[in-house]
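Take a look at chain A:
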Amino acid sequence: MTQPLVTVNDLRIGAVTDAGRKVEIIRGVSFEIAPGEIVALIGESGSGKTTIALSLMGYTRTGCSITGGQITLDQTDVTALSERKRAALRGTEVSYVPQSAAAAFNPSKRIMDQVIEITAIHELMPKAEAEAKAVDLFRALALPDPEHIGHRYPHQVSGGQLQRLSAAMALIGGPKLVIFDEPTTALDVTTQIEVLRAFKSVMQQGGMAGVYVSHDLAVVAQIADRIIVLKGGEIQETGTTEQILTHPAHPYTRQLLAAFEPVPHVSFQPEAKAVPKPILEVIHLHAGYGAIRKGEPEIKILKDVNFSLERGRNLGVIGESGSGKSTLARAIAGILPPYQGGILLDGQELRGDLKRRSKEQLRKAQIVFQLADTALNPAHSIEQILGRPLAFYHGLKGAAREARVKELLDMVRLPANLRHRLPGELSGGQKQRINLARALAAEPELILCDEITSALDTVVAAAILDLLKELQRELSLSYMFISHDLSTVEAICDDVLVMLKGEVVEALPAARMSAEAQHPYSRLLISSIPQLDTGWLAQLEQDLTLVAQFANR
Partner candidate 1 sequence: MMIERSNAFVIPTPKRLGYSFNWVGRVGLAVILFWAVVAIVGPWIAPHPPGEIVDWDYFGPVTADFWMGTDYLGRDIFSRILMGARYTVGIALASVVLACAGGVILGMVAAVIGGWFDMILSRLLDAFNGIPSLLFGLVVVAAVGSSIPVLILTLAAIYLPGSYRFARALAVNVNATDYVTVARARGESTPYLITREIFPNILGPVLADLGLRFVFIVLVLSGLSFLGLGVQPPNADWGALVRENIEGLSLGAPAVIFPSIAIATLTISVNMFIDNLPSKIRDRSE
Partner candidate 2 sequence: MTKKTPNNWTGRDDALVEGMIRRGASRRELLKMLMASGVGMAVGGSLLTRASQAVAATPVFGGSIKAAGWSSSTADTLDPAKASLSTDYVRCCSFYNRLTFLAEGGVTEMELAESISTDDAQTWEIKLKSGVEFHDGSTLTADDVVFSLKRHLDEAVGSKVNSIAKQMTEITKLDDTTVKVVLAAPNADLPTILALHHFMIIKDGTTDFTTANGTGPFICEAFEPGVRSVAVKNPNYFKGNTVYLDSYEYFAIPDNNARVNALLSGDIQVAASVNARSLRMLEGQPSVATSITTSGNYTNLNIRKDLDPGMKEGFIEGMKYLINREAIQKSVFRGLAEIGNDQPVSAANKYHNPNIAPKAYDPEQAKFYFEKAGLMGTEVPIVASDAATSSVDMAMIVQQAGAEIGMNLKVDRVPSDGYWSNYWLKAPVHFGNINPRPTPDILFSLLYTSDAPWNESQYKSEKFDSMLVEARGALDEDKRTSIYWDMQEMVANEAGTIIPAYISNVDAISSNLKGLAPNPLGGQMGYAFAEYVWLDGAA
């Protein structure tokens, strides 16, 4: 084996919390990266994968500092360098592709100026030459109109393009090591494929080494040579991609892989089969935002949506960003009054406007949002959060309410003493459970779940899905489950609606989705889901015109 490009030896990184407490977030991590090798850092949020990746550039975020160990990059001890020398490394020896290119591009400067900035900072080449090199990179990254795309501003290109442009930005200085920090996490699945392909091809051509940070094993499987599994700032397991996928040694790795196992959904059968009325029926629903002129809003989102959801069954709504799936949930919940069409809840017509719905109607349908962080009032204790709907809908007070709060916590498998905490003191999964418990407190018949597992780590998300299923059995609930992730939907739903640009393009039973979907867009969506197979991306054949037609780029 040749001399490794990067050697990390017993790296320790400390952080100071807001309360002034010192904690160690990276606890003695050691690994090597050979030249030209792509190593993936895998782990859930808080595992320290991004912190490690950034430390390879000699950089730690505010409040963090390297407290021990060495990082050797091409025979230079990065940890021992002055800030000025470290700056000299960045962009030339090691460069960075950020998680969200949309945020990492300066909104007020042209793309080209930002892409070639590294050459200006390090005085690598004349401007004209740098621009020519950038255009070559744009071409290599399969960007449309490579000659002129650099003259635009960041907001004028799509997310997928921006992500590829950020790769160009990282590659312009000819680095030996490129760090990819979850570069596709924020993208839609169909877009993700193109970006992954582009990355893979430029990395192969340039023979550069890479560090690929991700929480998604399936994505990593497509691009990495080796995988390092992290948890709590420590390495759990290291191995080649093949090895990790097929013969995981560590239990945590197995747990990660298990979350990918498809769980066939067993339909819940309500006892009283005789109920004829569907719990939810949506007829010719139209909704949108903006100033209303002639009874129609300026920006129309939902166009003529029809479906019905039988009691005790679950409906999945899938689609990519901008498809209108969240708008649909909001329209049903009354947060965004539709301007046309009708909604029937349990056979009763719901008025568009919240204020004109009865308390009983509001109680029956509850909505749960994606981000538990923002969905729970940070100033209220858990007891207050759960107690309010109890008091509001059911008039519960005092001891009765407290007892019920305990019951609810138990229902979502949380300890009762959690009720005295504030949301900020809980973990992400706990918060999402509270979020769910609050909906349950209303004793609803229908829960609208808006991407409730998307922000969670795979293992935690799987647990939440299990909980949902259990609750359904116990409480005869119906779910309307909104997600961009087909596998999640398949795991819990009986029926699936595929949405595109505000319209329902296909409605199918979930079980037959993969096999029988007819609409080209549905097929594209299904085929774009990464598989736990190292050869999947290479073998994937997609109709490029189809991609161009539907992909959100």
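Here is how the candidates were picked: all candidates are chains of the complex that A comes from, given by their letters.
The rule is simple: a residue touches a chain if its C-beta (ideal position, glycine included) is under 8 Å from a C-beta of that chain, and two chains touch if they have at least 3 such contacts; residues count from 1.
Here the structure is a predicted model, which is why all the values come from computation and not from measurement.
Peer 1: In the complex, what candidate makes contact with chain A, out of 1 or 2?
Peer 2: Selected candidate: 1.
Peer 1: Please give the residue numbers of chain A that touch candidate 1 in the complex, ascending.
Peer 2: Per the touch definition, chain A meets candidate 1 at residues 17-20, 333-335, 354, 357, 359, 362, 366-367, 369, 371, 374-381, 383-384, 387-389, 392-393, 398-399, 402, 419-420, 422, 424-425, 438, 442.
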